[in-house]
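All protein chains but one are shown at their positions in the complex.
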Amino acid sequence: MSIRKHTEDICAGLNNEDYSVQPQVFVSPPKWHLAHSTWFFEQFVLGNFAKNYSVFDEDFAFLFNSYYNNVGKRVLRPNRGLMTRPSVEKVYEYRAFVNEKMTEFLASDLSRNVADIIEIGLQHEQQHQELMHYDIKYILGNQATFPSIENNFDFSQKNIPLKFISFEEGVYEIGHQGDNFCFDNELGRHKVYVNSFEIADRLITNQEYIEFIEAGGYQDFNLWHAEGWDFVQQNELKAPLYWHQVDGEWHHYNLHAFEKVNPNEVVKHISFYEASAFAAWKDMQLPTEFEWEVAADQLDWGKLWEWTNSAYLPYPNFQKAEGALGEYNGKFMINQMVLRGAALSTSKNHSRKTYRNFFHPDMRWLYSGIRLVKHG
Amino acid sequence: MSIRKHTEDICAGLNNEDYSVQPQVFVSPPKWHLAHSTWFFEQFVLGNFAKNYSVFDEDFAFLFNSYYNNVGKRVLRPNRGLMTRPSVEKVYEYRAFVNEKMTEFLASDLSRNVADIIEIGLQHEQQHQELMHYDIKYILGNQATFPSIENNFDFSQKNIPLKFISFEEGVYEIGHQGDNFCFDNELGRHKVYVNSFEIADRLITNQEYIEFIEAGGYQDFNLWHAEGWDFVQQNELKAPLYWHQVDGEWHHYNLHAFEKVNPNEVVKHISFYEASAFAAWKDMQLPTEFEWEVAADQLDWGKLWEWTNSAYLPYPNFQKAEGALGEYNGKFMINQMVLRGAALSTSKNHSRKTYRNFFHPDMRWLYSGIRLVKHG
Amino acid sequence: MSIRKHTEDICAGLNNEDYSVQPQVFVSPPKWHLAHSTWFFEQFVLGNFAKNYSVFDEDFAFLFNSYYNNVGKRVLRPNRGLMTRPSVEKVYEYRAFVNEKMTEFLASDLSRNVADIIEIGLQHEQQHQELMHYDIKYILGNQATFPSIENNFDFSQKNIPLKFISFEEGVYEIGHQGDNFCFDNELGRHKVYVNSFEIADRLITNQEYIEFIEAGGYQDFNLWHAEGWDFVQQNELKAPLYWHQVDGEWHHYNLHAFEKVNPNEVVKHISFYEASAFAAWKDMQLPTEFEWEVAADQLDWGKLWEWTNSAYLPYPNFQKAEGALGEYNGKFMINQMVLRGAALSTSKNHSRKTYRNFFHPDMRWLYSGIRLVKHG
Partner (left out) sequence: MSIRKHTEDICAGLNNEDYSVQPQVFVSPPKWHLAHSTWFFEQFVLGNFAKNYSVFDEDFAFLFNSYYNNVGKRVLRPNRGLMTRPSVEKVYEYRAFVNEKMTEFLASDLSRNVADIIEIGLQHEQQHQELMHYDIKYILGNQATFPSIENNFDFSQKNIPLKFISFEEGVYEIGHQGDNFCFDNELGRHKVYVNSFEIADRLITNQEYIEFIEAGGYQDFNLWHAEGWDFVQQNELKAPLYWHQVDGEWHHYNLHAFEKVNPNEVVKHISFYEASAFAAWKDMQLPTEFEWEVAADQLDWGKLWEWTNSAYLPYPNFQKAEGALGEYNGKFMINQMVLRGAALSTSKNHSRKTYRNFFHPDMRWLYSGIRLVKHG
């Protein structure tokens, strides 16, 4: 239950309204996360396996299903922020109720099959924990008043010259190995031929990114994908998300404060388009996800998710899970790019070198950063 | 201060999230109304006239200005529902603070000029009280769970045959008379030539409106304005707002309950387009605002605002007020239709026969109804 | 048939592509006008009354119906510019075919009823002639190359000081009188009480309008309706349609040339919003349509349609025509403003003092101008 508890800890410092708002379609209200991750256990564990279980509220399946078409109708995603009922208090009651029922249920005989689903439920909740970090920052960072809440992520990075680690070309094995939990998209360990490459030993810093800005990086279309350039133009982008220029100096919102950008921290809240343009400006590239996995043991990582230049596609022998859980990964394998590594916002057990995170190339509200590679 | 108190009473039964959401651009969160009507006093009275007044919070002028371009920048209207800070609690503190300062201020010598502005501030707050009735119903009526809150509006209407009262053609005087408060748009009492007409002695009932629905009124384009027909098609309208068909019977959401439509109540939450189509189906018309005002003394009214077939335009000698308050009425005199009368949701002092309410012809969330006239 | 011939004359100088394009929803391709005005005779005259008439092409009723829901389905308005078939040549054949059939038909005995419909058909075609003038200018004026075609409209105006003609308050008669043709919206001559007013003896000139521009008229929100101000902001308006600043001087496209704005011509291609803001800047008003009609005999008019401050609404005893032709006027009586007078682009027989033209307040592609009034 400590995992379940952590979900609630992430919300420390929020007022009721912070819990309930949806400033963009890609943001979900924290209240919704709290309820949805609970509904997942009610739907897939208690509802299917616990004797005589009766649901906390008949309406919640409709209100808190995310995208499982197999399970039934649901509130449309853009309307999650319009749900004022149930209240935050009621959702906390719901969590307590389901936790109690789960505890009772876990005390009974537990089959292997159910244990697997519970494992997925916890992993799923941890994924939502990370999304909550993104969403809460987005909600607060778009208030005119920049509210301050506690946060102790340390993004500092020694601004020492980039060094590159070399890897020989050859056949490498990619994908999850062993008995520990992983998602279906990591399975099917297989061989990949990787050409020789050199990979940076650290992420790009704010200092380095400011040089890109000052060199006119956001004005030079030659550095950008065509769709990235459109994205920059339409949104009049001039800097990473949460950055604002005040009296000629770059500031950003960082949960505990709106403050000057620290040059010796890693640059974060970067879209794939920006990461790729930065690399082009350096005359380098982003790593493929295979290069990244090959190099992972020699990298220090865990501060930020690192954009790769690999599209999110199935491994050669990808099999999606049976039933509703089969909707978990496979159906998103189009138009998204893979990120590797993990961020300070990532929950325990979600940092492993085969983990494949993925987002659309214009997303900036995640904790994402830039690592470079060189070829040839 | 009883007017100010009433604003808060309207919110009884809301949870924090109900206060803060904006399901459509035309809806404002109740929290916003509470703060905006307070800001109005701070901005136009305390800020201008009270000695040594310092504002409750520097950010509030930006956050709670509605549309006064003369006063400065403001949160864009579609983003009112994204304001999670200040919290509901803080807004209530703001109200208490400004109330206290106003009480102090009122105890000092009060010039005629300031009294006028305070009068407008109270009238303004009462207008927002009515909007809050609309907005709260819209917010709750769009929850999947139809929450119940107390409400004692009595919309019952004897379903007796319509009778018509006749008026002779001739020159009549229109517009406000006397020393009582009125808005600038009612001033400039002037002569109007009105042709003979007969006006219904009561509003249309749900029973009569159901006959229109069952006769195919929503499917017969000949009854509708071209833009009204587009509106019906695009929104797949089949009945008034808040109506849902359950097992073949019309139900509607009415704050205290989701319940069967009572045939002996007046039909409400009707757009101008629907009112006009209904009249066309009866081979009658909606009254002009002048016919309505001429007949007003012989009508029983006050249940619902009554759509007229008059566009909202200035009276012959209309003068808009000086300064920011000049933005109050004149700049809205395009593309809107006048409603006359008053509704159960209308605050005291806002029921007078010269009062000109106005909305766009597709608005349905207000307490609006239908009165018919016949000509020739 | 001279009226029918004139429709084709208006297209002199167009190439095939000019005939077929629809750069905005409110523009119709000239080819469409040519065919639609022909279809009107086929549908309402030949199809209903001529013995053994068989239509030129079965598809044309679908392709060239404009908005007559009673007559059947039709190509959606925004898709008129996508119709490449029939070709321009085929449409001219269609016109010749229907002209011939009409000539044969007219030679036979003609009932009063049919004569009325033919009259409407010709009036209808003349209205489309005027729209063709607007549409052709819009199509050509939005080519990067500003093509030159012949045009001899003379918009010159002596730039003498504005003089105002006074009218006494009193009861006046409004609406069409006599046996000549008029539209249903002009009928029902009735009394109106008009307050005293003074009306300008000429239209506003480019010179006067440039003064408004240079005084910051497009930047001062106090002069504008709220929706007008939105319109200005969203479209970044700084001058009338077709005006471009070249080397600090105002130029405009005028069919025969792209040339310097002549200060001594009337300002044209003005939206209602701009006309109204200009009047506000002068501390004057636009006339109501009743004031205009009362004054008409003492005005020199016919250069441009003149925006009034009257919404397009039915006269007291308005009766819409029976059948499909009943869709002609009544269903547009919402959200539009009346223009009075006539323009150089107006066809003969469409200049009469009771004629009620109407457009949405943001339309600028028509030949519209500004006349001021003063009150009190």
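Chains here go by letter, A, B and C, matching the order in which they are written, and residues are numbered from 1 within each.
Just so it is clear, a residue touches a chain if its C-beta (ideal position, glycine included) is under 8 Å from a C-beta of that chain, and two chains touch if they have at least 3 such contacts.
Keep in mind that what you see is a predicted model, and the values were worked out from it rather than measured.
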item	value
Touched by the hidden chain, restricted to displayed chains	A, C
Touch criterion as defined above, residue of C:48, C:143 or C:245 at the omitted chain	C:143
Which residue of A:12, A:107, A:226 or A:246 touches the chain not shown here	A:226
Candidate in contact with the missing chain, chosen from C:48, C:84 or C:298	C:84
Contact residue for the chain not shown (choose from A:16, A:309 or A:368)	A:309
Chain not shown, touching residues in chain A	67, 69-70, 169, 171, 190-193, 195, 221-222, 224-229, 272-273, 285, 309-311, 313-314, 316-317, 326-327, 331-335, 337, 361, 375-376
Hidden partner interface residues of chain C, rising order	15-21, 23, 31, 59, 62-63, 75, 81-89, 139-140, 142-145, 147
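Throughout what follows, only the chains that are shown with their structure count from here on.
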item	value
Length of the line joining the C-alpha centres of chain A and chain B, rounded to whole Å	45
Where chain B and chain C are represented by their mean Cα positions, the distance between them in whole Å	35
Residue list for chain A, restricted to those that touch at least two other chains	none
